[in-house]
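As you look at this complex, bear in mind that one protein chain is not there, while each of the others sits in place.
Showing chain A:
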Amino acid sequence: MITYKDLIFEISRPGRIGCSLPESDVEAVDLSKKLPAHLIRDEAPELPEVSELQLVRHYTALSNKNHGVDNGFYPLGSCTMKYNPKINEDVARLDGFSRIHPYQPEATVQGALQLLHELQEDLAVITGMDAVTLQPSAGAQGEWTGLMMVKAYHEQKGEKRRKVLVPDSAHGTNPASATVAGFRTVTIPSNENGLVDVEELKKHVDDDTAALMLTNPNTLGLFEKDIVEIAKVIHEAGGLLYYDGANANAILGKTTPGKMGFDIVHLNLHKTFTTPHGGGGPGAGPVGVNKKLIPFLPVPRIEKKNDLFVLNVNEPLSIGRVKGYYGNFGILVRAYTYIRTMGPSGLRQVSESAVLHANYLRKKLEPYFLSPYEQVSKHEFVLSGSKQKKLGVRTLDMAKRLLDFGYHPPTIYFPLNVEECLMIEPTETETKETLDAFADVMIQIAQEVEENPDIVLNAPHTTVIGRLDEVKAARQPMVRYEKETVQT
């Protein structure tokens, strides 16, 4: 199957079908009598025509050309590629969750609303916040939602603050979300220890500062030890502190963004709370806030009134709706199931184990790769491929070589402030044996760079396809199948 190369359109034959639909039991409608001619489709869309087995073989063949967490180790930094529990999938597919309509009367969806309400409460505890909205569909949407609340908060006080501070190690979504929310981004450089430079920060904080966005531990996997002082600096200037929860897998039950002094938090349920990444989504990015921001939370809000769960849409200071209905409900069901599986001590052990694994793997690799920072790591760590670069082999090449051993490579070339960066997040769900085996392969690759660099430079050797020409893809974009241009 691995040699299968066809597009679904190329195996299509007129007259085949992959579904069975009932015949109409009502009167036929003559479209030409109902609609003006120019609104009736005159050319059918070229959807594939295949039998059900052809369909199944096609998508099965495609799945065989894909690597997921279930296939093997996936230490993609800042993405928290941990195990996606199977019971979560089964629960989300229960008819009582998957066959209910968002506009059904509240009385007929009390189980769903109760689940959402409990999840809001749990996430508030986990983050140390006072209230949570479950609506945002992803981390980036959570960031934007949070920043729109920041904006509303300052405007309510009669202030129009325009500046959002973002460290240079931040995820790209941070500055992008700030722009979409109508703010101007100011980048704060990290110091030589990989942490926010507090003195540098102070220079940029003023009465135009709306918020500082911070990931803690940051994307280098380091805990921002000066967080208490940073919070003080921002708050004294009247700004707010935003917590990017992409790295929350390091802190469950150990500390909370609330304790650190943050005012707003988003979590990525598809990272910390085991909901699957789905090849890019759907995820969920709930946002927690402390008391002073509660009036600005999006609507609808899920509340409990006299033993009934209700949807409240009447909040005059709310920023409004941010997402259709009540968020990515099916994802929220999965995260709830996970939290009930783990309980308080389980979640704490998740972070303890995630941090132990990162430090263990880091120390195993440090003799072979440049490790730029001394501070103990949290759930992930960075290495630099700068030693190898001097020998003519880049981090990209080493990443491709890892594919030959069945591993998904770490995140590469991010954060931007580390040369030839490799960002490794092993997660708590991997065994020590897996960490040891991965370390052995990394060490082997480091040796190959010295002794036989070509094997690394020409990697991968065992994948279904070789290195792809990304420049060509961008210069001559071919972003859909067209019959005329088909090549074999």
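Going forward, a contact is a pair of C-beta atoms (placed from the backbone, for glycine too) under 8 Å apart; a residue touches a chain by one contact, two chains touch by 3 or more; residues count from 1.
One rule holds for everything that comes next: contacts and distances are computed from a predicted model.
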item	value
Among "Aminotransferase", "ABC transporter permease", "Probable glycine dehydrogenase (decarboxylating) subunit 1" or "Phospholipid-binding lipoprotein MlaA", UniProt-listed name of the chain not shown	"Probable glycine dehydrogenase (decarboxylating) subunit 1"
Given A:V355, A:M423 or A:A446, the one touching the chain that is not displayed	A:V355
